[in-house]
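Structure in structure tokens, see below.
One protein chain is absent from this view; the other protein chains keep their places.
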Amino acid sequence: MTVYLSQSFTGISIGAVLLLIALGLSLTFGQMGVINMAHGEFIMAGAYTVYMLQGPISDAGVSLLLALPVAFLVAGAMGALLEWLLIRRLYARPLDTLLVTWGVSLMLQQLARDVFGAPNVHTSSPDWLSGRLTLIGGEDPLTLAYSRLFILGLAVAAVAALTLTLRRTPLGRRMRAVVQHRDLAEASGIATGRVDRLTFFLGSGLAGLAGVALTLVGPIGPTMGTNIIIDAFLVIVVGGIGRLRGAVVAAFALGVLQAVMEYSTTVSVARVTVLIAIVAFLQWRPQGIHTLRTRSLA
Amino acid sequence: MTSTLTRWRAPAGYALGALLLFAVAPALLSDFRLGQLARYLCFAIVAVGIALAWGRGGMLTLGQGLFFGLGGYAMAMHLKLTDAGAGQLPDFMLLYGDTSELPWWWEPFRSPAVALAAVLVLPMGLAALIGYAVFRRRVRGAYFAILSQALAAAFAILLVGQQATTGGTNGLTNFQGFFGFSLLDPVNRRTVYFLIAAVLLLLMIGVRQLFLSRYGELLVAVRDSEERVRFLGYDPALVKLVAYVLSAGTAGIAGALFVPAVGIISPALIGIVPSIQFVIGAAIGGRASVAGAVIGAVAVAWAQTTLSEEFPAAWTYFQAGLFIAVVAFLPGGLVSLRRLLARRGPRVAEVPA
Partner (left out) sequence: MTTPDEPLKGLRITDLRVSFDGFTAVDGVSLTVGPGDLRFLIGPNGAGKTTLVDAVTGLVPATGSVEFGGTELLGRPVHRIVRLGIGRTFQTATVFENLTVLQNLDIAAGAGRSPAALLRRRKGVPDAVARALETIGLTDRRGDLAGTLAHGRRQWLEIGMLLVQDVQLLLLDEPVAGMSHDERAETGGLLRRIAEDRTVVVIEHDMDFMRTFASSVTVLHAGRVLSEGSVADVQADPRVQEVYLGHSPGEPVAAPAGGSAGGED
């Protein structure tokens, strides 16, 4: 019994990571429909921010906490720049956006290799995140790593902040207006170009946060983005376009499924099973995946 | 007069291509360089399928590595078993394996007929299954691209995880013979090159005919407005499925030919990155034209080998930069330059959507 409980907790912590890396995409992909393959490299930029800050600031705890806002700004700025340079010219061609941003991701990986070297680098975790919280003691204990709890907390905070931003702030209202009816928004005086760039800034900034979180659970390297970007997109695809709640549910569902499958089989078989489950799920519920406008099919 | 010119341009192009591949290249290139060219031509075969599925059908197949790998492993398993001899285990299984028995799913690949059939049946069958499920539910565009990419990634991960039976990260390598001919003999390796060149040309001609057929026109129609085609009484899912399955088949053939030509098949050749590399060549050359995709694939693969040896970092920036520039500002690829320069109207359906 404890085994299943502990696997579920593992699943939830995998889900929290998935949610963090997918959260930025729920803005850029979910709201704007842009497939940004360089999103993974923005995550990488966030992770390297922690590594860079640990040079001058020796206290791991301080540098980690400081890295959160810095990584957000760094990754956000990269995103806004990418939007301004390339993506805004390609809004009508989603598939080409995917390919172009993949080219950008190749460049950023090479840049990371040139600046930080090809091998993975490691950061030190603060002491207060190194222990484990014991939920059930005894012979068959159930414990949770504090670092995982931190990630979970960060994910929850990010979701809450994003929800508030979308619902309560003028920027959020403008973003939703632009998503729902671009021409109308423009006609009512909203600078849609600026809103697009800000949305991209926020989404990419969230990728930076995810990168900070990832330093707690794995190594930092030039290819770290490639390995997680597909998972992040799958979370959004399963969750349904433009729905924050869908992304949250999907992230945790996929995390738990992965953890349970890993326990009963192997990591690789688990990944394949999760994918097959996703394809099967899309058979049953393709909503959010296609939209059909009948008045004009153009 | 222009119509005669147009009519003979394509056959003349193919004749020139054949001349280059069968006479000029073998005469000028060393055995080593010819072997490299054979490798590039395998990528070009994949690009032929990409031109069909993506250029004409609008399906961005980011997971062709999956089908390339299926064809490659089917062939490699057969060669491994033949090398080992009747009743024996392939060498790598003796190395990592804890069993003295051949896994049941290896057994059928002893038969050359089964292995050759599997090169086509496995990729095309799997593509039919995936495609039917995905197209029927109208999953398309970026969703399809991401899903196909995820499948290629999953396949690579699965192979890595099963080291005892698939060779894991190392893949399958060290092939001695190819259907009774020794691969150590340079003459036989040249023959493999000729085989690949012939297959490439035949597939190019076949796919070009398909472009010119009514099906080719229908495929463009589906690419541009799937719903409209539905209202003409066609099932667009089936139209797309045919192109997707055929492109999977060409990738499978390419994988199978890659094995004797290069001497290895491994997860690193079929995962996310190589799968996108397949698309890069086609995109730079010209996604909607068979010749463009093929020339692009060969050029990119050649440049990668030549330049990345000397300037690995600079090459990555250059390749990525060229790719970004072409996709963003010249979606028809480099072949469309000629048309732009000639200031002629775009030819029917060669302009990508």
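For clarity, chains are labelled A and B in written order, and residue numbers in each chain start from 1.
The criterion applied here is as follows: a residue touches a chain if its C-beta (ideal position, glycine included) is under 8 Å from a C-beta of that chain, and two chains touch if they have at least 3 such contacts.
Everything quoted here is computed from the prediction, not taken from an experiment.
Peer 1: One chain is left out of this view; which of B:93, B:134, B:172 or B:218 touches it in the full complex?
Peer 2: For the chain that is not drawn, the touching residue is B:218.
Peer 1: Which residue numbers on subunit B touch the omitted chain?
Peer 2: Subunit B touches the chain not shown through residues 209-210, 212-215, 217-218, 220-221, 224-225, 227-235, 346, 348-349, 351, 353.
Following the convention adopted for this analysis, only the chains that are shown with their structure count from here on.
Peer 1: Okay, in this complex, where on subunit A does subunit B touch?
Peer 2: Touching subunit B from subunit A are residues 35, 86, 89-90, 93-96, 98-100, 102-104, 106-107, 109-110, 113-114, 226, 230, 233-234, 237, 266-269, 271-272, 275, 278-279, 282-283, 286, 289-290, 292, 297-298.
Peer 1: Which stretch or stretches of subunit B touch subunit A in the complex?
Peer 2: 58, 60, 130, 133-134, 137-143, 145-147, 149-151, 153-155, 157-158, 160-162, 225, 227-228, 272-273, 276, 279, 283, 313, 316-317, 319-321, 323-324, 327-328, 331
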